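Only one protein chain is missing from this complex, and each of the others stays in its spot.
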Amino acid sequence: MRFLFKTDYNQDINLFPDNVARFWYGLLMVALIAAPFVLENFWLGEISYVLILAVVGIGLMLLVGYTGQVSLGHAAFLGIGAYTHAVLLKLGVPFVISVPAATLLSAFIGAVIGFPALRLTGIYLAIATLAFAFIIEQILIRWEDVTGGFAGFPVPRPEAFGVAITDDVPFYYLCLGATVLAVLVALNLLRTPTGRAFIAIRDSEIAAQSMGVNLARYKTLAFAISAGFTGFGGTLFAHKIGYLAPDAFNILLSIQLLLMVVVGGLGSIHGAIYGAIFVGALPQMIAILRDYLPENIARQPGLEPGLFGVILVFFILFEPLGIYGRWLKVKLYFSLFPLYKKATFKRQKTYTKSERFR
Amino acid sequence: MLNGLAAGCIYGLIALGFVLIYKATEMVNFAQGDLLMLGAFVAFTLIEGFGLNYWIAFAGAVLFMAVFGYLLDTVVLRQVIGQPQFAVVMLTIGLGFIFRAAASMIWGTETRSFETPFTGGVIRAGGLVIADVNASIVAGTAILCAALYAFFRFTRIGVAMQAASQNQLAAYYMGIPVKMIFSLIWAISAGVAAVAGILLAPVAFIDVTIGLLGLKAFAAAVLGGFGSIPGAVIGGLVIGVIEQFSGVYLAEGFKDVAAYVVILGVLFLRPQGLFGNIGRKRV
Partner (left out) sequence: MTLFQADNIAINFGGIKAVDGVSFAINKGEVFTIIGPNGAGKTTVFNLISRIYNPTEGRLIFEGRDITSVPPHQIAGMGIARTFQNIELFEHATVLQNLLLGRHAHRGTKPWWEMVFAPHVRKSELAHREKAEHVIDFLDLQHYRDTLIVNLPYGARKVVELARALCSEPKLLLLDEPSSGLNTEETEDMAWWIQDIKNELGITVLMVEHDMSLVNEVSDRVLALNYGRVLAQGTPSEVQSHPEVVKAYLGG
């Protein structure tokens, strides 16, 4: 077992607890930066997709995992970010302005949604976000003058700083930079009063108020920040898919995003990243799986959502802490070996805890 | 307008299923619409596949779904008792996906229909022409609601269900077999969904996606107040009528959105719906 001997408050405040962590994460960054020199463009594209999902996942994690507000409609923010960015680009707005503008608009709409949602908890909030997402989807479909409706909207391929940003290698670095930025901002929030206020809201609203947390302000802020992250991811997503169609941002996508945070592990940034890797790799895994399944199952159009369902159910029932939770358990096993007790993570018998009163 | 009422009845029945489960276990069953879909398909198989009489198939399908609901709770949902609501929401969403995928594997993706005694006929009453199918939906809903009301009010099991829903631990202490009660409630809910599916069959085309009606039924449950059973049905009727009128008087596309706008309106203006109440925690 390795003990972390703390001699300075800064060790708790810093992003990395010690030099060992700094070393490994540094190595990871070097590998990611060097990737284009080693991998083919196809794989760069796959990693870019995972990175975009990570940005969105972090946004959703901040809202769901840390503030405890359920959103079943986050695909709407993805769509808002994507369409706003595409429309602005088409109007000739430079890339470096269009991205922040789309992000801010998405954050603003998030705040607008968050504000009336203040009085809603748990299931009511989930349903409200679901309804909101359907309405946004309809707006994207019907507002044909702007979005092109079902005909679709080709995403312009701009240049920034003299580079064709949407070519494979520059785009990869763009996504990498975006993800690093997202992770840093999220981690910064979480080690300061704002992030702690989010956690307080999740765990006990009444105690949070008694400690001086203005519920209205922080819930709205959580929605806004989460929507902003997701909108930011949406701008990159627009370039990734190249051609926007309004029904791409539907409830299935929202569920996929939630799947990402649940499977990854609620309540940690690591969880968002692992979830992004999982969901990003999923289409490939399903494609490979199809070759092994009997004919009539493999050809079903409902196979992909069906598999999502199975994965969701599996994780909720058997691994509620997600992939990151499993990783922590494995680490603990090895660090305590051979003294690891099998009952360490056994769940206590619990009774229904009413959420009608919080 | 009767179309609206009939649609409303279906929404109401689905919402009824939601509210039953929510009142008892505080779980929201996002797969309720898909249970409707499965009920309709089972009836289809019984009628077209086995050649059974409509009424026998009706009863058979409802019974089958009730057992299915009971097993669903016993095997799957019991494992998540005590976990935060979010986990249950995700679980039922996942189950919904599984049901749809399984249904498309078993019955394929084309739409199905089956013979009912109500298809095609009309009642002429006092100058109005009412399609038999719509009348059957409204009548069936009314009968079912009356039966459920009597059940909850007058039988021991019904009262026990109310107790278990309010304080699970205390119900255990009183000797109420809480887990069995919850499974029974799931059974009833699934049965109600099956009834809705079979009543709906002659009006709409049954295919694997028909369960998405369930999302609109949320509007009904929210409107009625999530804890109120009569509220759910009334909410359903209101939604059905609102949809009907939006389709007639408002522009294209509003009909689809009407239910969701209602949801948002109710949640923001009067979250407890028409009949529900919001509790506060005592600290």
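To keep things simple, chains are lettered A and B as they appear, and every chain counts its residues starting from 1.
Heads up, the rule we're going with is that a residue touches a chain if its C-beta (ideal position, glycine included) is under 8 Å from a C-beta of that chain, and two chains touch if they have at least 3 such contacts.
The shown structure was predicted, so the numbers you read here are calculated from the model rather than taken from an experiment.
Here the missing chain is touched by one residue of A:L118, A:V185, A:L289 or A:L332, and it is A:V185. Considering the whole complex, the residue from A:P154, A:G177 or A:P193 that touches the absent chain is A:P193. Remark: the omitted chain is touched by one listed residue; of A:I13, A:I288 or A:L339 this is A:I13.
Screening A:M29, A:A207, A:A287 or A:L336 against the full complex identifies A:A207 as the residue touching the chain left out. Touch with the hidden chain on the side of chain A covers residues 9-10, 12-13, 185, 188-189, 191-197, 199-200, 202-204, 206-215, 221, 267.
Just so we're on the same page, only the chains that are shown with their structure count from here on.
Chain A and chain B, compared by their mean Cα positions, are separated by 32 Å. Of all the residues in chain B, the ones that touch chain A in their complex are 22, 25-26, 28, 76, 79-87, 89-91, 93-102, 104-105, 109, 168-169, 208, 215, 218-219, 222, 226-227, 252-253, 256-257, 260-261, 263-264, 267-268, 271, 278-283.
Interface residues of chain A facing chain B in the complex, by the touch rule stated above, are 64, 68, 70, 72, 116-117, 119-120, 122-124, 126-128, 130-132, 134-135, 138, 141-142, 206, 251, 255, 258-259, 262, 266, 296-297, 300-303, 305-313, 316-317, 320, 349-358.
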